[in-house]
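A single protein chain has been omitted; all remaining protein chains appear in their positions.
Let's look at chain A:
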Amino acid sequence: MNTQTTETRETTGGTGRWLLKGVSPLGEEATDVLVVDGLIAQVGAGLSDDDLDERTTVIECGGQILLPGLVDIHTHLREPGREDAETVETGTRAAAKGGYTAVFAMANSNPVADTAGVVEQVWGLGRDAGWTQVQPIGAVTVGLGGKQLAEIGAMAESRAQVRVFSDDGKCVYDPLLMRRALEYVKTFDGVVAQHAQEPRLTEDAQMNEGTVSADLGLTGWPAVAEEAIIARDVLLAQHVGSRVHICHLSTKGSVELIRWAKERGVDVTAEVTPHHLLLTDELVRTFDPVYKVNPPLRTDEDVQAVRAAVADGTIDVVGTDHAPHPTEDKECEWTCAAMGMTGLETALSVVQHTLVDTGAITWRDVARIMSRTPAEIGRLRGQGRPIEPGEPANLVLFDPAAETVVDPATHASKGRNSPYRGLRLPGAVKATFFQGHPVVLDGALTQPHPAAGGR
């Protein structure tokens, strides 16, 4: 990619003019895309002659792929409370580098995002940072305690306009409380995102329950503990006529349940993480806690099942479950280690590797599962839109021919807990346009959106 500025661009209130020459929207026929002041102005070959004036920056794309900016339905930004692990600033830098123009920030901060005050704080921190859009997720229950509904309505009508509610990290286990939450969020077209984990069946659980846990003597996290909750919640959602989102589905049985529920007409959406598309519990034999995550890495049979489910549409979205941890929380014995792995900066490469390069899906599908559908689930306007004139210029330019050996030390996230360390992955994010402004150019962070902090 070559970036040549014909003249210093005007930034009077706008974000300038950018011409992406020879770019392949959704990996299809190459064309030119002109971005002017935050919007896609024109799409079509041969724009360059007339529109290349002195205020336009031309980016020669050489057939690289243009996708709508990615939307992560499942990110842990850790702020407030665990700024040693990640901040909104560092987490959104990581998001921008990974091609994300919006992230949904999970509620398990400290204090928990269970009031309008906390969600507005996170929303404001994201707006001030200016690297990507931060859309807070509200807690379902007070303090994620599973006992009492949080102030869902207040969060919905706050400036953060929360539409997704989740106790992620903990399951909304009480079936009656889950029913009430599913019903209540209908008031404003919200959704409950369930972390499906039957708590009694997973006490002290350390890894997938199966042949590897039998050998290692680590307490198992059985697939049935996920599947039992999914079965219950799709039935509940159908009964009360609500929509429900299943976070980080990880087992073959869960796929079959979602498929069954969709056939019955249940309004359910399902998410899989990049790591559940690639890694298996065999890695736990190393006892390296970088592979400790919740839900745990499963078997190869599960990996193949979730890949097939993305391909046939049973699974709707890929969410990163980006979960940064400080080094000391991973540099210890397995059972003492924190659960979770980073993912924002590697997600698109893992999806290319596991789904596109294998022929399971197309780049058009990638746009659907990583941008359009997550935005729709979260009712996020201006994200996940088609690459057409008049649409907001939230875009990611991706070079599928590049290769990267993952080195967590180079990541913008504070977390160094990437399970892909040393792995050669295909593809690289070359540029990320956030509301018309390139927060990433030539694969490197530039400046936050000029309007950041000033609105």
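To be clear about the criterion, a contact is a pair of C-beta atoms (placed from the backbone, for glycine too) under 8 Å apart; a residue touches a chain by one contact, two chains touch by 3 or more; residues count from 1.
In this section, contacts and distances are computed from a predicted model.
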Name the absent chain as its UniProt record does, using one of the following: "Aspartate carbamoyltransferase", "cytochrome-c oxidase", "Probable sugar-binding periplasmic protein" or "Imidazole glycerol phosphate synthase subunit HisH".
"Aspartate carbamoyltransferase"
From the listed residues A:S213, A:T273 or A:T432, report the one that touches the chain absent from this view.
A:S213
Could you tell which one of A:E151, A:E183, A:E331 or A:E376 touches the chain left off the display?
A:E331
Quickly run down the residues of chain A that touch the omitted chain.
206, 209-218, 220, 222, 286-288, 328, 331-336
